[in-house]
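For reference, the structure discussed in these notes is given below.
One protein chain is absent from this view; the other protein chains keep their places.
On to chain A.
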Amino acid sequence: MSAPSSPHPPLSAPLHLAVALNGAGWHPAAWREPEARPGELLTAAYWSDTVQEAERGLLDFVTIEDALGLQSSKFTGPDDRTDQERGRLDAVLIAARVAPLTRHIGLVPTVVATHTEPFHISKAIATLDYVSTGRAGLRIQVSARQHEAAHFGRRTFPPFGVEDLDTPAVRDLTAELFEEAADYVEAVRRLWDSWEDGAEIRDVATGRFIDREKLHYIDFEGRHFSVKGPSITPRPPQGQPVVSALAHQSVPFQLVARSTDIRYITPHDTGRARTIIEEIRAERAAAGRAAEPLHIFGDLVVLLDDDPGAAAARLDRLDGLAGHPYTSDAKVFAGTPSQLADLLLEFQRAGLTGFRLRPAVIGHDLPAITRELVPELQRRGAFRTAYEADTLRGLLGLARPANRYAAV
């Protein structure tokens, strides 16, 4: 075999790309940019235009941020700021609203496990899978915030700030919430399987609409809740919609790693990426799931311009408007699409299978991703040139799983 002549030889596996949608963008001053539509952030038109743009770029999926409280610059609770975007819509409903207007792109809303019902969320995501004909997923999240718990009034959490995250009390609370989230995902997954495929038989001769032998009680019993089942919604088209989670610490790594299809991580360099990936693989193996496919996506905040100086200058300008430099759990990248392509491929060689890009300004950086980054990756043979599957699992190379309750 002759040596490849291209400076960028095709990689063994193309990378996967997702975009994280969050209001006008991830930078707190995003709404002030000329391309932002700050008066339309609560409209269907804004969301359908945005997701259609992502689909134009052949992206695997979009995630949609959500929370059970108002946005705030403070970790501990509401702030007094009036210069930042406030207010948001339910992410599952946004995903459902855009589903009939798109055909290929995966729709992955954020779901907060801490205060919601696994039974409701299971059927909501199953239904999102029906209305999108197989493109649904969810991103599971927990909330330890005292003020969000007060919106529900069912439990109380101690007040704490970012600086307290490593104290034993907060670590215990976090561990408990992630343990509950793991239970939550387990209950949701069992409910998705609680109807076997083909349970609806419409047998006119016997008058039976379903074969009830193919419906199953899930009998989930956990520390925080129990769920009897079966679901009221038949098994969704994908069988199991895609479950994803973002985690920064090893406790969430352990607990959620066992039940997710995609993990979002926030390495700032390839060395750190390798360390985290090894840790996740080890936990996966310890859980006896080493053979199952697992995607590990790197999260990056991106500002893209044709000239590297322009992107950096834009970040400075946005920081000036916000009144402070932007900081993030994820690496913040400001540069050209070509530079970003270099970085993504470097991270891919470290073991990441894909990326969830957080556009600093959706109106600017999302089109830069779909119209400049994607063609650049395609030129390098690292990204699809057409949608190759009709379901999100299909795009991610995940087989439709067997039903845990089906007789072998």
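Just so we're on the same page, a residue touches a chain if its C-beta (ideal position, glycine included) is under 8 Å from a C-beta of that chain, and two chains touch if they have at least 3 such contacts; residues count from 1.
Definition applied: contacts and distances are computed from a predicted model.
With one chain of the assembly withheld, which option in "NtaA/DmoA family FMN-dependent monooxygenase", "Ferredoxin", "DNA-binding protein" or "Phosphate transport system permease protein" matches that chain's UniProt protein name?
Its UniProt record gives the name "NtaA/DmoA family FMN-dependent monooxygenase".
With respect to the chain omitted from the figure, which of A:232, A:290 or A:402 is a touching residue?
Within the whole complex, the residue contacting the unshown chain is A:232.
Pick out which of A:85, A:179 or A:196 touches the chain that's been left out of the picture.
Residue touching the chain left out of view: A:85.
Return the single residue from A:100, A:198, A:271 or A:293 that touches the missing chain.
Spelled out, the listed residue whose C-beta touches the missing chain is A:100.
Quickly run down the residues of chain A that touch the omitted chain.
That gives, for chain A, the contact residues 31-34, 36, 38-39, 42-44, 47-48, 67-71, 78-90, 92-94, 96-101, 115-117, 119-120, 123-124, 126-128, 130-131, 133, 147-148, 150-154, 195, 200, 202, 204, 206-212, 215, 224-230, 232-234, 321.
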